[in-house]
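Only one structure is covered here, and it is reproduced in the block below.
The complex is shown incomplete by one protein chain, all other protein chains being positioned as in the whole.
Each chain carries a letter (A, B and C) given by its place in the written order, and its residues are counted from 1.
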Amino acid sequence: MTTTQVTLVQIDNYGPWTTTPEPRREMDLQTLQSRLFADIAQFLGHRDAYVFFTRFDNMIAVTNGVDGAAHAALQESIGNRYPVTVSLGTAVAERPVDALEAANRQLQVEGSAQDEHRTEVLAGEYLAETTPSDLQVAHFDVVNATGKYTDQLNEFDTFINIERAYGSLMRHLRERHGALSFFVGGDNIVSVCSDLPEGAFADAVSHVGEDVDVELQVGVGRGASAHEAGFAAKHALEDCRHDGTSVELFGAPAAGD
Amino acid sequence: MTTTQVTLVQIDNYGPWTTTPEPRREMDLQTLQSRLFADIAQFLGHRDAYVFFTRFDNMIAVTNGVDGAAHAALQESIGNRYPVTVSLGTAVAERPVDALEAANRQLQVEGSAQDEHRTEVLAGEYLAETTPSDLQVAHFDVVNATGKYTDQLNEFDTFINIERAYGSLMRHLRERHGALSFFVGGDNIVSVCSDLPEGAFADAVSHVGEDVDVELQVGVGRGASAHEAGFAAKHALEDCRHDGTSVELFGAPAAGD
Amino acid sequence: MTTTQVTLVQIDNYGPWTTTPEPRREMDLQTLQSRLFADIAQFLGHRDAYVFFTRFDNMIAVTNGVDGAAHAALQESIGNRYPVTVSLGTAVAERPVDALEAANRQLQVEGSAQDEHRTEVLAGEYLAETTPSDLQVAHFDVVNATGKYTDQLNEFDTFINIERAYGSLMRHLRERHGALSFFVGGDNIVSVCSDLPEGAFADAVSHVGEDVDVELQVGVGRGASAHEAGFAAKHALEDCRHDGTSVELFGAPAAGD
Partner (left out) sequence: MTTTQVTLVQIDNYGPWTTTPEPRREMDLQTLQSRLFADIAQFLGHRDAYVFFTRFDNMIAVTNGVDGAAHAALQESIGNRYPVTVSLGTAVAERPVDALEAANRQLQVEGSAQDEHRTEVLAGEYLAETTPSDLQVAHFDVVNATGKYTDQLNEFDTFINIERAYGSLMRHLRERHGALSFFVGGDNIVSVCSDLPEGAFADAVSHVGEDVDVELQVGVGRGASAHEAGFAAKHALEDCRHDGTSVELFGAPAAGD
């Protein structure tokens, strides 16, 4: 059984800020958002957690092993270095979506995301310890994406295919299994799941093939942290690439990692 | 009639690099990608151009007013500061997708995106001058996204709605009009279009409403650069917000901007 | 008695890289160096350690509480995201300079800083635990720097005064006490010391006044980490500012910090 700790990172009152006193330059907003995400990725990544950019003003993180003090340090550091602040809600559940739902409620009960008085909320519960199979992560990519798309189509039409595959997969895994799936660039999608069997991944690959005609392959890993599970998934996906299989489970982490 | 200059930014041989000699930590890749995007956003943004993260390993930029020397400077600076290099293909056409198609071909004829010997391509044509209505940009957002989604649902389910709206809109505008539409965070979508009339935007809003049941509004602007057109679009969108309209065209840029 | 853990961060073979195949643009080098420093400051800062930019290609860190695994993670992450790599040598001693000397030797015995085959050295010893008075940090600034210098002189002449004060202080504390002192911007100097009495700081302030005619004040703190000691020092320095004293010791850390 999985135990997933999820943190919602929400920029406080961001929408109004972007247009006050008048609209800010779009490229400055893009820079601010992506650098904030990068900083959080570094902070959490070095603690073996994952964060996904999602909508940038709201980011979803998988934070098993990161305690309340670390969340407080992250929040303080952002407040010291950015013109915006963030609220952080954290919760734990077997299924990722249930953890997110509870994490999200921690902020919603304190007020609206656009309430200028609801800033720097830090709320929730954190796992006291981690165990080796708390997390299951699946790493999908598109079979021969460079040969079939990138080198053939214009980039936007390539992107349409990747985006359709992502949309199809993320909805399927959310509805069927309560998993949270994120596009992470290129042709890569990372899903944080509960304890799903091999058949569930084969079904997901089939579903996307039938739904939008894009062929996926997937490696699946387990671990005590998002990095550990995700790294095992990356190794399993390498096995797919080398062996031409479409689902590989529980790849062993590299020695010393 | 619009005249759109589009640049494709492609990280050279990136896929293999991410797994050589073994998979690199996902949060380091996320950090690298988002900071590279941020740097390009700053470089181009200060020249009144726009860049969109798209798939991060391939980014699409609208670069009217940015000449070949500036493209060369960007490429050199990235090569000096990152462990990866980029290729840049640029082309001009009335419709954004046609410009991208030609820009993309500049790189494809030189070799595969995963050809380790095809690095730092710098190719294409650049507009010699700009005129005040070369570009049309539309800025969409979701009506009352915070009240209807962010404050009510968990973030992933909110994201599913935004993502579906984006997918529906980007495909509609691509197929019908050759426009390129990009999610830019929150509930915002920026479309780079040819010279579309008001009815085309009203149709797009209707289409998304019927297709995925998300209500959009849109401001549209014209200008000599992506920033100028996009900034006018932002102001027009502010008018939608204040007046409750769903389409506003050609908002005047703020004085002095 | 203090117990200081010092880490030398050295960019591998950096000099030759900056001029190969021909000199790289100075502003790209400045950007690379200062962002690398910023990343290390974030990584170590969140672990309550300090790093100083020193010469940028060689940075000195005070890393009590940061273990070998964290040093390895930092080294790997830099290798994943920068065009250069770093070597890290760590050692422990009562006096900061002795710890640095031993840390430095860890790298020197492996080869020259410009030996292209000596890369990513990770060597040394790390404290197994920390105790509340392991570190002593002094935070100096210039009395009324804004009124006397910044608002009166041109910035370079202001800087000459600050630089002279820094040079005088850093040499005095190094020779007399084996302390390591770093300019951290503005008119601020942070010294990492062994267990010096109040008189040693009063002497240092007098020495600089006589030597270069710049009036300093100083707050001194103790703690289990560089942040803890440095934060107490900042609070003590606030007392100097409010009370007009020139030396304040062992300011209590703020509640909850």
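General observations
Here, a residue touches a chain if its C-beta (ideal position, glycine included) is under 8 Å from a C-beta of that chain, and two chains touch if they have at least 3 such contacts.
Just so we're clear, the structure is a prediction, and the values are computed from it rather than from any experiment.
The missing chain, though absent from the display, is touched by one residue of C:Asn104, C:Ser133 or C:Ser246; that residue is C:Asn104.
Contact with the undisplayed chain is limited, among C:Val66, C:Val92, C:Ala138 or C:Ile162, to C:Ile162. The chain not displayed touches subunit B at residues 39, 42-43, 45-46, 70, 73-74, 77.
For subunit A, the list of residues touching the undisplayed chain reads 24-25, 28-29, 31-32, 35, 76-77, 80-83.
Within the complete assembly, residues 8, 10, 14-15, 18-19, 22-23, 25-31, 33-35, 37-38, 41-42, 44-46, 49-51, 53-58, 60, 97, 100-101, 104, 108, 112-114, 146-147, 150-160, 162-164, 167, 170-171, 174, 180, 184-187, 190, 227, 230-231, 234-235, 238, 254 of subunit C touch the chain that is not shown.
Quick note on the criterion: only the chains that are shown with their structure count from here on.
Ranked by C-beta contact pairs, the top pair of chains is A-B. Work out the mean CA point of subunit B and of subunit C, and you get 42 Å between them. In whole angstrom, the spacing between the mean C-alpha positions of subunit A and subunit B is 22. Subunit C has residues 77 in contact with two or more other chains.
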